[in-house]
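A protein chain is absent from this complex, but the other protein chains hold their places.
After this line comes chain A, so read on.
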């Protein structure tokens, strides 16, 4: 099976994630969409590793997973802090800073 399909799938997942970040209103869902984007990149990396017959891409996918995990820790802490203040995780409510 040709690896190009995996690249197309990865691009599709990345686009779904990017659109999700732009249209969804819940901070947790926005954050999940960002994770979807990172994992779409992982799919690309391992596919390119297969195409290039090179192991580097697979190792990079592990790096990305670790970074994504660290990002979850920091991100959920920040979202929790603001949820406890406002009792809502909607990013439309956080509108004190503008213009």
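One rule holds in what follows: contacts are C-beta pairs under 8 Å (C-beta built on N, C-alpha and C of every residue); 3 or more make two chains touch, one makes a residue touch a chain; residues count from 1.
As a convention for this text, contacts and distances are computed from a predicted model.
> Suppose you had to identify the omitted chain by its UniProt name; would it be "MerR-like DNA binding protein", "NADH-quinone oxidoreductase subunit N", "Adenylyl-sulfate kinase" or "Glutathione ABC transporter permease GsiC"?
Its UniProt record gives the name "NADH-quinone oxidoreductase subunit N".
> On chain A, what residues meet the omitted chain?
Touching the missing chain: residues 7, 10, 14, 17-18, 21, 27, 30-31, 34, 37-38, 40-41, 44-45, 47-48, 51-58, 60, 63-64, 67, 70-71, 74-75, 77-79, 81-82, 84-85, 91, 94, 96-99.
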